[in-house]
Every structure is written in C-alpha cells, then in structure tokens.
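Below is one structure, written out as structure tokens; comments come after it.
All protein chains but one are shown at their positions in the complex.
Labels A, B and C are assigned to the chains in the order they are written; within every chain, residues are numbered from 1.
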C-alpha cells in the first residue's frame, strides 16, 4: 500500500462492501467501471440534505430554500475546483455523461456544424460518445471519420494526424477506455486538434473518478463525467465547457430556471450555468456529488491513481497466468484499473455467472462498446475493474474463481 | 380530519418537519408546490438501495446488478399502476416534468409537426410547458394559440372551442395550475381535442402528487410529472405516453441502453421504454420514486385529496379575513391546495422574508408562471401550498405571520 | 449459482444434439441477443400434418442459450407446429431445471423465440 493510502481501511466506509451475496459469501465488487459503490459519507450527506435542508433552489427566500441553494451552488464550486475549471459557471449539471454529450451535440453541434462538415470519433468510444454524434450526423449530414485502435489497444495517432488534415470541426474522444483501460494522450490530441482548428470534446466518465484531471492543463473544450462512477449518487453528471463556447450556445432543454423572462410566445435565456439547467435539477444528487468529490479529495486523486495502477498491474500479472485467458488492451502502465478478457471455450456470461456464485461481481457483455468488440471479432468480454476500495485479495478471489470456471467447463 | 387520515400522525414520518428553523422556531412548511418534503420511508429506501443493492442496471448478471435491475423495473410497474397506465413500457423515466415535456416536443413534435401547424397552450402554464413549445415553434415554424384565463382563474373554454376549429395538432395544458390551484377539466378537454384530431399533452406536475390520476380514464396522450413533488427524491420524473405514440417516435437522447446494436456510423434503436432512457439512469432515485408511490398509496390518493380540500378551504376562509389581502384563482372547490396572494403595499419578497422569521416557509416570485402574472398585472405573488402533512395549525401560523407583516409595514 | 451449470446443461453445451443446418428446410429463422452476442438459427422440416420430422440448430453463445436450444430440439421431435405454439417459458425452465435472473432468462428463451417466430411470425412472440 502506497503512502497513507490503505484500501482495507477505506473499504470500511462502504456499506455495500460489507454485504454478503449469500450466506458466508462476501461481495467482491469488481464492477466499478459500470458504477462505483458509495461511501457512508455520501449517503449521510444525501440523508442529511433530504432530512433537513430539502427545498427547491434559486427562487425561494425561506430558510430551507436558501440552504438548498447554497448546498447546490457550493457543490458546483467544489466540482469546478476538482477539475480545475476557471469558473464555476462552466459547470453544468446534467443527468450523466450521456446527457452531457447529447447537450454538446445538440446545442453546440446544431449551431456550429453544417452539412458536409467532418467530425472524428474513435473505435474505442462508449456508445454514449458515438450515438449522439451519429444522430446529429444523420440529421444534418456530417461525415464521420474514425481513429482506429491498434493491436496494442492504443489509438492510431498516425491516422489521427491524417484525419485532421481533412479539416474536421470536432474530435470526440474518450479520456480512458471502459474496456481496454487505455489512457489516451488527450493533451497532445488537443494541441493537434486546435492546430487544425477543431474542437476537442472529451468523455471523462472513466478518467475523472480515477485520476487527477485539470481541464485547463489538458486544454480541451468540453469534458463530461458522471457522479455515479466516482462514489456519488446516480442521476447527476457534469458537462464542463469553456465559458465562451457555452456562453455562445443556445439552450438545450426549455423550462423553469433556464429563462430570465417568459412571455406567451417567446422567452429570454438566462445566464450560465442556469441556461442549461431546465426544470428542478437533481438537487440532492448534486449535493451528494459534491460530497463524493470531497471524499475523493480527502484521499487524494494522485494516491487513488497510484493505488489503482498497483492493483491493475498485479491483476494483469495474475490474469496472464490463467491458461487460455486473453486480456485486451495495453500494458498496465498505459491503462487505468480496467481489465476486459476472454477465456477460451467459455462465454463471458458463463464466466460472470460462475464468479457470482463466489460473490465476485464482474460484468459480461459488450460494455456499451460494440464497435470495439467488433474490431476484436468478439461479441462480448468479461470485465473486472478496480477502484480505491479494491485489494490484492479481491484480485486473488477473481483468479480463484476463474480457475473454478475452467474446472466447470474443462 | 377525514376518516383514518390524520396529518398530525403523518407528519411524524417527515424528518424535515421536526426541524427548527432557528432556536425554538419550528418549520411550518407551506412550499410543497415547489417541492415536497420526504418521508423516512423514502429516505430509508434510498439509503438501503445505495448501501446494499447498488449496481448499474440491465446489462449485468451478478447479484447486485440483478437486484438493482429488479428494483428499477419494479418501481416502473408501481408507477405505471399509480396512474393506471395500460403497460409499464409506457412509463419513461426522465429527470423531471420539464425534461418529459422537452422529450415530447423534440421527439414527437419534430416528427409530427410541420411549418405552419398550430398548437394550443394556455395562459396559466408553467414555463416548463411553454418554453419547450416556444423553442420548437421557433425552430420549425409553428403558430401558437393561447387559451386565456378568465377572471375566476379558469380557462376560457369558449375560446378553447374556437381555437380547436383552427385544427391544431396538439393541446398542451396543465392539469392543475401551480399558482391559481385551478383544476382543469382535462377529460372534457381531451374529448374535444380528439374530436378535432389534436393530441392532448398534460403537465401533471401538480396533479399526480395530490389526487387520483387515471390516464386511461382521462383519455390523454402524454402525461408528465416529477417525483420530487410527491414525496420522492429529486432527479427523476416520468413521461407517460400512449404505447403506439411512443413506439412510433424517434429516440430523443443517444447513448448506452437506448440501442440494440451500435456500429461505427449507425445504430439500431432499442424497444420501449429503453429507447428513451439513454445512459445510466437515476437508478436510486427511480427506486425512491417507487417507494414514494407506495407511501402515497398507503395513505390513499383520494384521502390525500380530501384532506387538501379541507385545508385549502380553511386557508382561503382565513386568508380572506386579512384586510388588503387578495387570493388569486377560483373558489376552494375548484382548486388544489395552492393559494397565491398579494397584500396591499407589501412586496411578496418582504412577506416571505418576515414569515420566514417565524419559521413559515412560503414562496415569493413569479413561480415560473410569468405570463399568468402578467395577465393579473402582477410581477410576483406570495404562495402558500399544502400537502398531506399540513394542518389547520399551519394555516393559523401563516395567518398570524401575515398580521405581523401588516404590523411591520403598517 | 453453480447449480446453474448442472451436468445435463454442461453436457448439452459440450455435446449439442441436432447441431447443424438443414438445406433445404421448410422453416428457417435466426435471431440474436445483441447484449451478449448469443445467436441461434433453427431449421425445421415438417410433414403434411405440420409435424416436425427433422430439425437442427446452429449458432453460438453462452452455455444456457446453447444448451436450451439443444434440449428444445430434442423435445420437439415429432411435435406438431400447433403443439410448439403451446411451449411456454416454464417449459424451457423445466427442461433446464434451474431458476434464472432477467438477463440469463433472455439467453434461455432465445431458442424458443427463434422457433416460435420462425413458425408463426413475430406477433406470436410476446416477451414475458
């Protein structure tokens, strides 16, 4: 265990990790990439908010309304600092990463892109960073170029350079793959994109929870992530964007809070960030996300990252010992805490099912990355992923379980 | 107190109602129209979900994923039964009423409406049922007709008939006004709309929490409401729509879960209801909404309605005793538990502020209904609203507070 | 959950009965479960009384989907299409002899879905 970081102590904060899957079989949770477990600090915050300060935000002047508004806006500041936004008005609350990307595609995309314009996606994108752009492309007539994934599970940056020469308007890329674990060189990709006059829109769903992120240093234009993957509740996520870009964009959804004035047949749009927050937001969940960020800050994002690096290299070593098992993606040094694999002769569903019998929770399927699986000529993989609460012992139980799988199907 | 319904007992379920606003000043919560307080049954459900069964839904086969999926889908069934949907696949989880209406405007609207088509709105709509239609109208060129509000705070149904003769494609109307409390005759309005070939889209944000709703009996086409106004958490709401309508609509947001298959440049849309639920949904909050519905069902929606009727007629009698005070909207018999009022010579902000000093939480402002306030030549009103946990004693404290306001400003 | 992998299921998975294709066939249909990539194709030959005289399945996927297809083929030998129409979810679960969560249920039901839709068209298949 690096420095003061002790996953065995941290685990104690997470009620779910104390549960038994069945009698005498404790949970070994290796599915954080889908969603993380929540520490009691976040659950207590939610409960406290709903028990004491619950009110609608922004418009009320009674005590609870002021408390709720302060909680909601303070969480925005906390989250802004977490990714080093220069201004908390750049922090837009959405439901999740997916909605954040749809917001950009619809609001920025429909205003700034025209028929025949090109955008760049990659072969390793999550469906959430593919489908919104496909829908936009079909609607207004865009050309989509794709950066392929090479045999090491890395983006082919040579092709990227060539595609940039076609003058795309935007590059939409994930910071970290939720299947291969690949950490993409976003900072360099951003420099290249900007050199060619393209914006870069980053899916940070798998990076923000696991490593220090500085959107100014990365020099990206939009960055999206979800609370539920970083110790926070479901129902809330973030779109960060450069102030000038967001400020120039038309609203996405219409309704309460995103307006200054409404007449019967027209309205005036509100300022940032409210312009993009129509209707009663996920107030409790936003405040809970703030608590999650405080929790992560308390441990230190750099320490979390180092811990995960440690666990994932141990996991890859041990996985590679299992005969007939293939781990997809790059070496441990170039990836986050995600390992997707296949086992000869056993369907990933069957792997996951048998592991579940021993309390080991891994995911099986296409992990919302069908094109990436197609590229590897797979229909599904099994995926074990790691977070701040996972230990070598969790990895050992996974490996034990995999040996059992082989026995059953031997 | 009617029947077995005792608000003084029910209040005990709500932690927030036990809080002191300041030393020795208990909270008198009269702002449910903005958002309701939450019973411990719902908070326990949230806490239990996040502590024990938290996982991402639909794709996983490990124990937690199956539990989370079952919880999420069972809540859908519970909510469907609550409004008597004929099929739980007609229940779409959204963030709130506002997003539900935006979904209809964008998906149904852009597919079925063309330049020059007419739609009908009303003068009493919440911004959430105005702005999405204004945005759509500006984008594709619709004509908007408006049903005015008469001097009794009722929709002018004579004008409605005339507007229907212009062959509108849709009627967008609130079930209950969040300012006047007016309960609109939706069932008759639906018959008329359908007779003229128009769809009827109902904003149920203020009705579903307070009275029995049967979408089949009302014979409407779409119906939207929010969990946070009915004892549930923030971050989740519902769009209900007729199966054939929803089934024929294109997706709204793109991403995980709303697809069957994704290739690099195109995708196949999933079936209902998933087609409209892109990305990780508000899982915990949806389950919490199910718990809220169970809580309301336990008390009985008819009993809740009768209790509110009782409180609001008492409140109107007492408000009308206050010299210089005007309550807007119809008689108590034709409204829900909402009373918006003004007091000669005192701005609503000052009313709310002084009441807050005695722990009485009312809202002041335009309540997201600026056009309605314009119609009454007001810029703001103060609003006291009532729910299942309010009592005559709460009303008495409001009235006492209003006398104090008059004293301060006398 | 390991009892989900009863001997008989593993046996059908490892040694599938009636695996292959019939060409020509009277009825041929295939479908997949995009979530996990399970794929099943079923070919049938029927006699003048609409009784199954020959059948075969092909495809790929998890043990549950493939074993249930193999068991189903065994079971429909000589059955009429009318009788096939009566097959229910419970029949499949009885054959497998296990309980299944919602995701795995889709794996188990895929072969029945392919069979029924092939024989009667898609309106016959109501997902339960």
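As a working rule, a residue touches a chain if its C-beta (ideal position, glycine included) is under 8 Å from a C-beta of that chain, and two chains touch if they have at least 3 such contacts.
Given the structure is predicted, the values throughout are model-derived calculations rather than measurements.
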| item | value |
| --- | --- |
| Visible chains that the absent chain touches, using the contact criterion stated earlier | A, B |
| Residue touching the undisplayed chain, where the options are A:61, A:231, A:338 or A:382 | A:61 |
| Sole residue of B:110, B:196, B:318 or B:347 that reaches the chain not shown, by the stated touch rule | B:347 |
| Candidate in contact with the missing chain, chosen from A:9, A:70 or A:248 | A:70 |
| Option touching the unshown chain, where A:261, A:318, A:375 or A:404 are the choices | A:261 |
| Hidden-chain contact residue, picked from the options B:66, B:221 or B:356 | B:356 |
| Residues of subunit A (touch criterion as defined above) contacting the omitted chain | 58-61, 65-66, 69-70, 73, 260-261, 268 |
| Interface residues of subunit B (partner: the chain not displayed) | 347-350, 353-354, 356-357, 364-366, 370, 378-380, 404, 408-409 |
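The rule we apply is simple: only the chains that are shown with their structure count from here on.
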| item | value |
| --- | --- |
| Separation of subunit A from subunit C, taking each centre as the mean of its C-alpha atoms, in whole Å | 38 |
| Distance between chain centroids, defined by C-alpha means - subunit A, subunit B (Å) | 31 |
| Gap in Å, rounded to a whole number, between the CA centres of subunit C and subunit B | 47 |
| Shared-contact residues (touching 2 or more other chains) in subunit B | 59-61, 65, 261 |
| Residues of subunit C engaged with two or more neighbouring chains | 34-35, 103-104 |
